[in-house]
Each structure stands twice: as C-alpha cells, then as structure tokens.
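On to subunit A.
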Amino acid sequence: MNSEITVNVCLGTGGIAAGSEMVMEEFRKEFETAGVKNAKFGDRCKIHKVGCRGFCARDVLVDVSVGDKTWTYQYIQPEMVKRIVKDHVLGRQPITEWLVGDDYHTFHDNQKKVILGDLGKIDPESIEEYVAVAGYTAARKALTQMTPAEIIETMKKSGLRGRGGAGFPTGLKWSFCAANESDDRYIICNADEGDPGAFMDRSVVEGNPHAVLEGMIIGAYAIGATHGYVYIRAEYPLAVNRLNMALEQAKEKGFLGKKLFGTSFDFDIKVKLGAGAFVCGEETALIASIEGERGMPRAKPPFPANKGLWGKPTIINNVETLANIPAIINRGAEWFASIGSEKSKGTKVIALTGKIRNTGLIEIPMGTPLKDIIFNIGGGIEGDKLFKAVQTGGPSGGCIPQQHIDLPVDYEGLKSVGSMMGSGGMVVLDETDCMVNISKFFLEFTQAESCGKCVPCRIGTKRLLEILTRITEGNGRKGDIELLQELAEDVRDSSLCGLGMSAPNPVLSTLKYFRHEYEAHINQKKCPAKVCNKLLTFFIREDMCVGCGMCAKACSVAAITGEKKKPHHIDSSLCIKCGSCFDACKFSAVLKE
Partner candidate 1 sequence: MEKTQEAVLEGIYQKCTANGDNIITALQQIQNEFGYVPEESVYWYADRTNIPASRFYGVITFYAQFHLHPRGKNIITVCQGTVCHVKGASRIISKIREDLKLKEDQSTTKDMQFTLETVNCVGACSIAPVVIVNDKVFGKQAPAKITQNLKAYKE
Partner candidate 2 sequence: MAGLAAKFGSGAMTNSVAEIAENDALLVIGSNTTENHPIIGLRMKEAVAKGARLIVADPRRIPLVKFATLWLRQKPGTDAVLLNAIMHVILEEGLEDRDFITRRTEAFEEFEASLAPFTAEFGAEATGVPAEDIRKAARIFGSAVNAGIYYAMGITQHSMGTNNVHAVGNLAMLTGNVGKRAAGVNPLRGQNNVQGACDMGCLPNVYPGYQSVAIPGMQQKFEAAWGGTLSGKPGLPATEMTGAMLAGSLKGMYVFGENPALSDPNTSHSLKAFKNLEFLVVQDIFLTETAELADVVLPGSSFAEKNGTFTSSERRIQRVRQAIASPGEARNDLAIIDQIYRSFAAGSVAEYRLPDAAAVFEEAASLWPEIAGVNYQRLDKDSICWPCPAPDHPGTPFLFKAMFSREGGRALFTAVPQVLSDELPDEQYPFVLTTGRELFHYHTGTMTRRSAGLNAVAPEAFVEINPVDADGLGVHSGESLRVTSRRGMIDLKARVSGIVPPQVVFIPFHYREAAANLLTNDAMDPVCRIMEAKVCAVRIEKNMS
C-alpha cells in the first residue's frame, strides 16, 4: 500500500448494496483516463477494496489518502467520483461538503477495536495484506513456541467467553474437549448467524476471514483436532466466497494442510453451507446438519466436547470468539483481561440497528453503558422520536426499556434484566413500535423455526403466537396475559434445546416492562403505538388531501371514494385496515387512530 495515492472503498454487503462496486469501477475508469494523460500517474495510485468499516448508514464510504493524510467521504455515488478525482486526487483540493462530519468521529472514538481493527483497512481477499498486519504470527507462535496446555491456560486466564450467546468460558470448554481420550477431534466454526438483526459474524468473515481461520488453527492445535469445519449460512454468498478464497490462500502458504509451520501438526478446514434452518445455530443441531441430517437437537449430556461430530469430541466456537484468539496469543491474556468488566472480558462486536441515527457495526468494551452506545455512538433516535426500548439477543433475547438505560452491556447485565447478549444484535425501538407486535414478530419467527421435535416448543410456541395474534387483532380475552405468562414459563422450563428455552423471552420481557400495552390491546382494544391495523381506524384529513387519488388506487376493496382534485373519503364499513392508503399518500393526509 505504498502508493502515493490510495482510495479505499468499502466492499461489504452493506457497501455493495449502496453501490460501492460501481463507485470503485468509476475510480478505475477515471484513473485510467487520467493515467493516459500522464504515463507515470496510473502506477502511483491504488484503488483498494476493504471490508465493512462500520458506519454503514453513510455508505458508500470512501477514503482518499494522499501521502500520509487521509480524508473520508460519505454517501458517495458513482456520479460523484469524477469530481473527487479531478478536484482532490489531481487538484489536491478536498471537497469539504462531501467529507464526513464530527458525528463520524464520535461514532468511532467511543469504540475499542480488537476484532474490527483491521476491517476497513485491509483487502479481505489478499492474504498478503493480512500477513502484513502481523497475520498468522499468533498461529506460528502457538504451534512453535507453546504447548496445547499453555494455550488453554492462556485462554482461561484471558477470561474469554463464547460470543455466540451463552457466554461459556472458552478456555474451560477447550480443556473439557482436550481431556477426552479419543483418536480424533473436531473444531467447528459456527458462522450460522441466524438472529434477525445481527450481522457481526457476516461482516467479520467478509472483512477479515483470515483472522477466523487463524483462530481455528490455534484452537485445533490446543485441543488436538486435525479437521475443522466452518458452518456458514448459504444466505451469505459474499462471506462464503471470501472464506473459500482465504482457505485456498492459506493452503498455498502452508498455513493449512500438512506439517503447519514446520511442526508435525496437520490441520485442514472444510466449508459446510447451512441450508436455512435457524435451529442449526444450536450445537447438537449444527452437528446433525454437518452430518447431513435434519437439524434436530438432541438432549445434552453428552456434550459435544465429549461426544460431538461423528461421535468424536468436538469444539464449536462462533466467529467472533475465534477472531479474538490471535490477538490474545499475540498480546497476552493479561492485556485481554484488562479490557471489559469484571466477569465479561474483552470487547463485543454489536450490530446497532433499528430506529437509530448511526446504524452500523460497532465494537465496545464489555460493560459499556447502554446509553453511551445508543446516544453517543448511535447518535440517538432517528427522526428525533422518543426512545422506547432496545431489543438485544434476537429471538432469544428481550426488550430493555428506558428505565434500564444505564445498564452495563455485558453477559450479566443483560441477563439481569431478562434479556441476553445473544450474538450481539441491538435493535433500537422508538415510540412508534408496538411491543405486543414485536413479541408477536419474534414468536412468528421461533414458531416457524422450531424443529418440531419436542412438545413444548412445537405446540407451545404455536399457542403463544395464537394468543399474541388474537391480542393484536382485538380479540384478546380476560386472562390472556396470565395465560401467556404461565405458558411462556412452562415452555422455557421444559423445552429440549436453547431455541425452545429462550423462545418465550421476548414475551416474558415485554410482559414485564410493557404490560400496559398488552392491557390496552385487550381491554381498550387500542394499539398505543398505532401499529396493529386491526385496532385502528383510517381516515382522510380534508384540509390536507389534494385529491390525487393515489389512496383510492391503492385500496383493494374500493373503500375510498372522491372526485379528482377534491378531498377523498374512507368508508370505514368497507375498510379492511390494510394500510395501503396510508403508504400510498404522499401528503400524509391519511391518518390512523
């Protein structure tokens, strides 16, 4: 990267969706034409694709570095490239109105980047660039200078806990596995990131796949595994590609395969594509899936660490957990343990999304207060609406209300308020979100994703959903709240696997903090957030209606009438409350009450 001029373009899924490929193409074209003008010029600039740089809300983000100085542009579209090259690259005149503002810096300055540090700096498709930032030195050190026992000891000391959700101490897990007598062992990287609203793992694999592989190599050596699998969602095509690329490169370099780093240790990694089943995030289901079966969990014990893939001792770690390991080996357990809170060490990568200004991928020290994340890093609620709650832990987690805004974000903290870390998705909800609807949404999800093996989950989640549905549709009955509470507890306490045990969490936490919304739905048949259509009436404000007729066109039951250019009217006896008129109206003349 020693060219005089470098242009970094984000090529994560978010960036690409925002058009970064076209932007990059434009830069190439512009440089070519410019290059023709001046023979030497072309060689002196480099267009450099990098992984997700976090602040996805501002995509496409482009760094322009001239010499040692770097400017960052936001919201860049292809048509803007010509001018950047002309004014800034050639003319040395940065275009100030396109540069990022202070909030871009507050967004980053309040973070601590252990995992994401190299994302957005290096080209994820080039092993050389990873090696250039000290990549694979940890693996080399582990295999050539440390014994498996020492590595496991280091992990224990570091206090690293599983980033997949439950937060089980990684070193301890490894020691269980290593303790088994067995002719073979396996290590599996769980990249089956299934939680809706979570994209940490996807971004890490897309942006720095080698870090994950290096973590697996070290783990494999520590537990004595000679085979590894990465189980990754087929819905992540870009991540899969980069992963396969990385595997090839690592094999060529001799970091995978036989006699790694000149030691007698052999290790190879296969990629298995998930086929679309959320439950396969559960360890035993994931194993069944890798074995080619239906992903139906089985009762533990035996735990995978003792009897896992093909009946052999098996370690399953999630992407982020593994990505932490090279850093711990290189910088030491003490350094890692010095970050974070008392029981939760290190940092946590979080996908911060929902009704928040600075949507994106962030990394914070464990224990950071919720409000710092939402109001400093996140820059507060979108459109200056009122904060209502933040949903963490996906379908297994819960909703945290205003009153807990000072809560330190770590395993214990989130658990204490009835939610959980999960894989690290944070969905911010505002006053326009209905909490009954939210828990219905999650039950729809878990109900559809239940494998159907055990009774409480198979039928229990279905019944929970039915009760929530009738509440949101105005058919809630007296005693439904109590029934929800009881059934949710029973499903939690008697289900076979984590999915069933945690499926009721969204219900339980919303019942705890937003009971009044349930009561409003059931008793007054009202949806305070104006989300549950069946509980609303739609009408048109005469003074705001211009009579464009869009609403009438959108209405599928012809409930809207009115002459052109004259205010229209909704016949509530015909209205099916689908809300299409509300969407169709460009003058916000359609209201719901």
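Regarding candidate selection, all candidates are chains of the complex that A comes from, given by their letters.
Before moving on, here are some points about what is shown:
Assume a contact is a pair of C-beta atoms (placed from the backbone, for glycine too) under 8 Å apart; a residue touches a chain by one contact, two chains touch by 3 or more; residues count from 1.
Keep in mind that what you see is a predicted model, and the values were worked out from it rather than measured.
Every option in 1 or 2 comes from this complex, but the candidate touching subunit A is 1. Put simply, subunit A touches candidate 1 in their complex at residues 13-14, 16-18, 56-57, 59, 193-199, 202-203, 234-237, 272-273, 275-278, 289-296, 351, 353-355, 359-361, 391, 394, 425, 427, 429, 433, 438, 441-442, 445, 449, 451, 556, 578-580, 583-584.
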